[in-house]
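Read the structure below first, then the notes.
Part of the complex only, each chain left as placed.
The chains carry the letters A, B and C, assigned in the order they are written, with residues numbered from 1 in each.
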Amino acid sequence: DSGSKEGPSQEEAPDVVEGDNELETDEGDAGGEKTIAFVPKQLGNPFFVAIKDAMEEEAGKEGYIFKTNAPDASTEVDKQINIAEAFIEEGVDALVLGPTDATALVDVINSAAEKGIAVFLVDSGADESDYVSYIGTDNYEGGILAAEWMGENVKGQVAIIDGFAGNEATTQRYKGFMDAIEEYPDIEVVTSDYGNGDLSMGMSVAENFLVAYPDLAGIFAVDDMMAIGAGQAVEAAGKKDSVKILGFDGQPDAAEKILEGTLDATIAQKPATMGRITVEFITAFLNGEKVDSFISTGCDIVDISNAELYKEWQ
Amino acid sequence: MKNQDKPTPIVEFKGICKAFLGVKALDNVSLKINKGEVHCILGENGAGKSTLMKILTGVYTADEGDIFINGNQVDICDIRQAQELNIGTVFQENSLIPHLTVAENIFLTREIKNSIGLMDWNSMNKECIEWGRKLGVNLDPSITVNKLSVAEQQIIEIVKMFSRNPHIVILDEPTSALSDSEIENLFRIVKEMQKQGVTFIYISHRMDEIKTIGNSATVLRDGQYIATIDNIKEIETEKIISYIVGRPLDEQFPGREAEIGEVIFEVKNLSVPKVLDNINLQLRRGEVLGFSGLMGSGRTETAKAIFGALKRSEGSIYMYGEEIDIKGPHDAIKHGISYLPEDRKEEGLFLEKDISWNVVFSSLHKMKRTNLLDMKEEKRVVEKYKTQLDIRTPSIRQVTKYLSGGNQQKVVFAKWLYAETDVYIFDEPTRGIDVGAKSEIYNIINDLVTCGNAVIVISSELPEILGICDRIAVFHEGTIATTLDRTGATQEKIMHYAMGGDISG
Amino acid sequence: MDKTAEKKDSIFSKLSRVSGTGALLPLLIIIIFLSIFTKSFLTTSNIMQVLRQAAVYSIMATGMTFVIITGGIDLSQGSVLALCCVTSAFTINSTGNMWLGIIVAILTGAVVGLVNGVVVAYIKIPAFIMTLGSLYVVRGLTLYITNSTQVAVQHDKFKVIGQGFLFNIPIPVYIFLIVGAIAYIILEHTATGRYIFAIGSNEATTRLSGVKVERNIIKAYLFSGICVALAAVVYLSRLSAAQPTAGQSYELEAIAAVVIGGTSIAGGEGGIFGTLVGAVIIAIIRNGLVLLGVGSFFTQIVVGLIIVGAVSLDVIRRRLAMNK
């Protein structure tokens, strides 16, 4: 679906550039610095914090004022809109969103663009709207990658620990995995349950899986937190050798666990890269340069062979 | 005793039975009430009087038996049906809504509405004031009732009931919180309405009232019908009491031989802003000191201020000549002062807890072995008080809310007796208590002073004050107007000082 | 001159008797603070935005006020918000008729409210428990019927409800003022309102006065359900998409608005005016903290402190008034 987004935003690009010019005169008058505001889904998740930290560091280097605020939970779509609206009201120069909902954020994106604010999306996309660029991972592709790893390394029964019910990103991973796993007749997906992105719940869910399916050969957790939990459950049950565990995100903690052997692999995203590229794009765009409307920062498979590299967010 | 040729009674109960948790509150009770009478229902605490009335008003449904109104059998399943039958009630328990105003309470469920269906406050307030005037009281219709004293609330309840123009009126101990003048007022209205053909069912433990207002009476004991008295004014009080308690009662105020000793307790310059002003008093070993006065004269406040339950702005308290520091009830108890509150349900008891729990509660340190409570000791102590105070209950594990008023009061007494303090303050100790239990309570008080303790009794019943106290402090608007000796005190003298008469008069 | 003084006094004392005026003080302090320390807070457009943001919470809180005044609580509000959004979105998408969507939302809210009310009133289990149960059941149901994916709404006019303006004032503001006004009239000027207060004040004596207690308890929960449905309509229209996970823990914000507004959590006391002020306070704080550039962790800390602070202020004020 990334393809469909490219068209419209390129068409709208001239509009935004006009707005941009206005802003530059503003800046000239005030003689001050430019402001970047970042509104992720939430800041209770290290993944988003990694994006924020990278963005903040990069913005500092480039001399921007960097502001951030987020809803308490990624389900609070309206609060994210409220925060975005406050930043728009304040007249920031660039607004970076990690949309909690692809549809709901469209109007805010458009109204920001209307006021001449350059809108960038990171990590999650949005429906057709006037944003400049989307920098993220294709979660569906990531799911396919996960299925490929599973197909090549595991035979038999596989269970899935899903994220928060209704979460778009994890749902895409789930779908990608399910669609691609069909190709591997040796694998039977026997069950799935929600672990809400929580370490402890991931652990409990895995424990229950192990009882219900004694012959289980693999677990795919759609994020690393739950994968770490599942890894501990498997270790405690003494099934470390018979059950393979695959996570998603590429957290430093997960890399550690892979090195320790409690996790087998994870699909890494690159939040730090996302953050840095976003700031680079903002600078380019504000300088009147043209930027791509979609950049995939890509997914990698992390296993024992390359885990050392991922002890820092990539 | 019954007359066959009388007209059909306005209310008739036939074979009413009602049991709670195996306790037979009413056992095959039948009685008739004639139109236009004031019919008293008499009996000890727990005899089933209130229960019978609650069956008539649909609060409870009878297990067995029928009710007839004007000769027609009726089936009253809820209070609204009783209201439709023009039965008006003042319940024993307060039944006003604390956060609503006087007018809102009086007009609850029959609000006056304006043309677009909204509440018409003006009309309601006006009518409210009018009803108050009819009953001889000044009402502020827009004040919330939780700001009123118990007595004022009781009056509002009576106004509320009369304003519904009932044909049958049930008054369940309406005077327990009223002063003499207010009682007089109430009786005036009752007589007036009686002339208009209204029938009254009247419940009270005060014999003088029954003689004054009643025409006929029915006596219940232990849920059973005992007797009907057709003309109450002609029968001696002793006879009525013997029906009620099932035996002749020797003396209402038993005498005592307590030796009055040295001063053991003293209060100096006690003041609470806006409520109490410079209260001074002394209490001797073996003495019963009475607090008399009108409603709201500050007797309860004095007691609570001494006990540390009310913050005092000034004043010092001495025990055996030494000043003691009372910051809260725990200090008071530690120094040997106890206080039995006037509202036993709200301040004296844990209604949801059993007898045993309540009795030992203030003295848990006494039944500790190591750091844990000694349950055997608890049982022994409570059984002892059960026997000593004759608490009538199937078991000390009975939840106190299911006890009758008198027995509840005895539980609170047991709690403070077990605390074994030197000075006891009893606030309205016999409010709502039957004649039999009253004299038992007087006996408890006598025993206490005989053992060398000192007691303060707060009471609104003048005969009681005169009957049991050695000295009487008369309160007037937050001060002690005078202190009278038992020998020189009369009802008239007390009233004179209580109403603010000067010392010389 | 004397007379005018008297009149002023009586107006003032009348005003101070309206429940909820206690919350005006913290509101004022916060507004002054933000006006001084941020440049964009006191602009018309920002104020309008804040009011629009307050709409969803204040409509929910209006319903919550009824329930809390009866001495109950409605923990299911957040879940019901999501369910109403979803049923409404389905209806609009399948029929293309936004009015039908609104009606279905209201019916959904009413049904859950009715069930809550009937169980609380007749089985007499504590409201906290019943609505905690509904919180789980309704959320599970919502996830189940959507298979936990969001439902985008395809209807252009429907957006107007949440996003449109009338005379430069956002439409949600009208909606919350109208709902508030109706609730105020019901509570203060009808018999039902008095019964709702009476039940919270003392249920047993209310029954002894001949009030049909059960029926009025049910009415309060029904009203809460309907308010949530109206909030859901505004929410859905603003977002154009129904997420089955929407509204989680919004009941806590609604409760916070109610108590900041001076309604007693024990029932029997309170009012709508305070609730609206409370909802606006919360919205302003959230907005103000963004404008102040405070990070989102601090937002949580400050929101928590304000909840406790506002209620403490109210409690202390009353205690002082008592001692006067």
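Heads up, the rule we're going with is that a residue touches a chain if its C-beta (ideal position, glycine included) is under 8 Å from a C-beta of that chain, and two chains touch if they have at least 3 such contacts.
Every value quoted in this text rests on a predicted model; they were computed, and no experiment measured them.
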Overall composition (this structure file), stated as a label formula: A x1, B x1, C x2
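The rule is simple: only the chains that are shown with their structure count from here on.
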Separation of chain A from chain B, taking each centre as the mean of its C-alpha atoms, in whole Å: 72
Computed distance of Cα centres, chain C from chain A, in Å: 34
Per-residue overlap in chain B, given as positions that touch at least 2 other chains: none
Touching two or more other chains - residue numbers and ranges from chain C: none
Chain C residues within the chain B interface of the complex: 185, 189-191, 194-195, 197-198, 200-202, 204-212, 268-269
Chain B to chain C touching residues, read off their complex: 59, 78-80, 83, 91, 93-100, 104-105, 108-109, 111, 113, 117-119
Complex interface listing, chain A residues touching chain C: 43, 67-73, 75-79, 81-83, 85-87, 89-91, 101-104, 106-107, 127, 164-168, 171
